[in-house]
Structures are given as structure tokens and as C-alpha cells.
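== chain A ==
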Amino acid sequence: MSGVAIAFWVLAAVAVVTSLLVITSRNPVASVLYLVITFFCLAGLFVTLHSHFLAAIQVLVYAGAIMVLFLFVVMLLNLGTPQWFDVAGTPVKFAALVLGVGFVGALVAAGVGDFEPGASGPAAGVDPDVLGSTEAIASALYSAYYLPFLVTALLLLVAMVGAVVLARRER
Partner candidate 1 sequence: MSEIGVGHYITLSAVLFTIGAIGVLTRKNAIIVFMSIEIMLNAANLAFVTFATAIGDLGGMVMVLIVIAVAAAEAAVGLAIIVAMFRHRETVNIEAFSTMRG
Partner candidate 2 sequence: MSAYLSAILFFPILGALLLAGIPGANRTAIRQATLAISTIHFLIALPLWWLYDPTGAEYQFVERVDWIPSLGVQYYLGVDGVSVLLTLLTALLTPLAVLGSWRYIDRHVKEFHILLLVLTTGMLGVFFALDLFVFYVFWELMLVPMYFIIGVWGGEQRIYAAVKFFLYTFIGGLLMLVGILALYFQHERATGTFTTSLPDLLGASVPGELQLALFLAFAIAFAIKVPMFPFHTWLPDAHVQAPTAGSVILAGVLLKMGTFGFYRFAMPLFPEAARDALPWIAGLAVVGIIYGAMVALVQPNVKKLVAYSSVSHLGFVMLGLFALNATGVQGSVIQMINHGLSTGALFFICGMLYERRHTYDIEDFGGLSAVMPVFAVLFMIVTLSSIGLPGLNGFVGEFLILVGMFQTHPWMTGVATAGVILAAYYMLRMFQRVMFGPVDREANKGLTDLSGREIAILLPLVALIVWIGVYPAPFLARTEPSVERFVERVAGEGFEAPPDLVEIAPARGAESERENETRDGEETETP
């Protein structure tokens, strides 16, 4: 059992547990914090997959920025107190559960688990670490995927403007 395996199982378990807690906890603030933990686990998993840059981004952007935003909004609208209406009726819950289990069961049954990357495995001579490194991603980003990069930038701009406009208090 190599170090990576242990790390994987631990991180996976924590991620699953915390995300379950996110959707089940009464108190929104608690679920925000659990979500932060989930994101950290994911970042760790990225590291086990040798993509260190993405792990960093994950932590910075998701855990740092977005969750802070959530927390901010929850605090601003003092939604901290558990809401009575929050959880749906039992039939809906039951249906959702069945659906979810069914979905996962279908995937596992379809042999997702033993999926082999097939012939096109890591191309010979490409070191996974180099692959995950920042320069590789940066060079790809500015060459082949330049257009998506620009579009995303534009999208972010639009989102900012949108957010400001929507959230502004009418005078």
C-alpha cells in the first residue's frame, strides 16, 4: 500500500463524508465550512494525480474566493439560523436517494471501476509530473486553447458586471 494509495483513500473518504454533511446539515454556515473541507480534499487528490498547479488553483479560487463569497452572503442575509422549510418532504428525499443510488449503481455496473485508459496511456516519455506542471498548462493555455482562455476572461468580466447590477439595492 503505497503512500499515494493511503492518501487517496483517506482523502476520498473525507471528501465523501464532508459533502454528505454539506447537504444534510441544518445550519448553512456549517455546510459552508464542510464544503471548504471537501475542496481541500479534492485539492489533495489533484496532488496525488500530479497536477499540482490545479491543486493550488483549487485551493486558491474555490476554497479561498468562492466559499468566502458564500460565507459572506450567508452572513449578510443572516441565514445562519436553521430554516424550518429547508429539507424537502420525505417522498422527494426518498426519490432523490433512489435516483442517486441508481445512478451510481448503473455506473459501477457498467464497469466504470475497471476502466483502463486503453492504448493511449500516458504517451511514452511524458512524465506525469511535467504534465501537471504549471509551464505545461500555461503553454497549452496560450497556444492551442487560446480562444477558450479569452472567452473565459470575457465571461468573468460579464459575471462581475452582472453580479454588481443584480445585487445593487434599488434606490
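Throughout what follows, a contact is a pair of C-beta atoms (placed from the backbone, for glycine too) under 8 Å apart; a residue touches a chain by one contact, two chains touch by 3 or more; residues count from 1.
The candidates came about this way: all candidates are chains of the complex that A comes from, given by their letters.
Fair warning: this is a prediction, and the values are worked out from it, not measured in the lab.
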{"item": "Touching candidate - 1 or 2 - for chain A as found in this complex", "value": "1"}
{"item": "In the complex with candidate 1, residue positions of chain A that touch it", "value": "1-2, 4-5, 8-9, 12, 15-16, 19-20, 22-23, 28, 31-32, 35, 38-39, 42, 45-46, 48-51, 53-54, 57-58, 61-62, 65-66, 69-70, 73-74, 76-77, 79, 83, 85-88, 92-93, 95-97, 99-101, 103-104, 107-108, 112-117, 120-123, 126, 128, 131-132, 136-137, 140-141, 144-145, 148-149, 152, 155-156, 158-160, 162-167, 169"}
